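A single protein chain has been omitted; all remaining protein chains appear in their positions.
Showing subunit A:
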Amino acid sequence: MAELELVGLSKRYGRDLVLDDVSLSVQEGELVTVLGQSGSGKTTMLRSIAGFVTPSGGDILVHGRSVLNAPINQRGIGIVFQNYALFPHLTVRQNVGYGLRVRRLPRHEIRERVDRELERVLLSAYADRKPAQLSGGQQQRVAVARALVLRPRIVLFDEPFSNLDAMLRESLRRELRDLQKRLRFTAMFVTHDQREAMALADRVAVMRGGRLVQMGAPTDVYERPAHRAIAELLGRANLLDCQTAAGEDGRALLRWHGHTLRTDDDLGAAGDGACVLLRPEHVAVRPGAPDAPAPNQLGGVLSSVEYHGPSRLAVISEPGGGTLLADLRSGPADPYLAPGDPVTASWPSAAVRVIDA
C-alpha cells in the first residue's frame, strides 16, 4: 500500500485553480521530488499535505486513511521549510527538542534524542547557539534535525536548499539522500531546480499550471518527456518541428529544414508533423563541412561557443535558418573551434525522440 496518496486533489483561490485534479502515490521509503516553476502548484500541494491549506476537492491518504480532517498538529507529517522557520528565541537544542517538549516526554529522553539527532547532523558543538548565530547551511541542518527527531513516517521538503550556494547544495543534497535511505522515511521534496530534482529522486513528479503532467524515474522523465515543455523544464533541449515523409525502405523519415532524421521511435501515431527532442549532449560536432549528405547529419556554421569547463555549449546555424545546440564534453586536446567555422553535426538515431507536441 502506498504510504502517501493524493486523489484528485484540487485547490481553488477565487477564480484561480492553483491545484488541478492531482493524483499520485508515494511508496514507503520512496523519495519523490516535485519539479515545477513558481506558480505550478507544487508548494500548494505540499502545504495541503501538511494541513496548512485546505483543499477545495480530492483527498489525501496516509496508509489508505484520509487525513483531510486531521488538524495540522496531529498529521504526524514532518516538514522542512524553505526559510527553515527556526524559532529565533530558542537555542539549537531547544529548537530540535521543541516537538518532544510539546509531547511532554521525560526530560532525560528529550535530551538523549536531541543529542543523538544533533550528532547525526554534525551540530553537537552548536547546541547552545541561537539560530541567528549559525550559517545558512547549519540552520538548514537544524531544520532537518527538528523534523526528523520526531521520527515521522513522511517528511516534506519545501525547497530547503534554495537559499544556499551551489556547492553547499550539492553536499547537503548527498547528505539528505543518505539520511533518507538510512532512516527509511518517505519523502516528498519540492524544488524548481531540475538538477536537484533528478539527482535526489527515486521518481520525479513534474507539475505545470496546477497539474501533474508527468511522473517517473529521472531518466524516464529526462529521456522521454511527455511534452515539449517538460523537455525544456528538465534541461537544454533541441526541439525540432519536423515533417514526416515516407522513406525508400518503407520506414518513415523525418525532415527538418531539408535534413533527414532517422529515429528508432515508432512514428505510427504521428501525423504529418512531429516534434523531435534531440538533447544537446547527444550531438557530436567535428570541424569542416560534411563530405556527402546523410541522415542524422547536417552541415552548418558555428555561431557561438560557451565554455563551461567540463563541457562547451556550441550553437550551430544551418543554412535553412535552423539552430542546433550541441553540448560538447571537454577533452585534454580539443580541436579549436571558433565562431564562423564550418562544422558538421551528427547524432545517433536512438537520440532522436519523437514527443507529443
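What we mean here is this: contacts are C-beta pairs under 8 Å (C-beta built on N, C-alpha and C of every residue); 3 or more make two chains touch, one makes a residue touch a chain; residues count from 1.
Note that in this section contacts and distances are computed from a predicted model.
Q: Which choice in "ABC transporter permease", "Acetolactate synthase", "NADH-quinone oxidoreductase subunit H" or "Response regulator" gives the name that UniProt lists for the one chain left out?
A: "ABC transporter permease"
Q: Among A:50, A:188 or A:261, choose the residue that contacts the chain missing from this document, as touch is defined above.
A: Reading the full complex, the residue touching the unseen chain is A:50.
Q: In the whole complex, not just what's shown, which of A:9, A:22, A:60 or A:79 touches the removed chain?
A: That would be A:79, which touches the missing chain.
Q: For the chain not shown, which residue from A:98, A:126 or A:222 touches it across the whole complex?
A: Once the missing chain is taken into account, the touching residue is A:98.
Q: Touching residues of subunit A against the unshown chain: what are they?
A: Counting only subunit A, the missing chain is touched by 50-52, 71-75, 77-79, 81, 83, 85-89, 98-99, 102-103, 146-147, 150.
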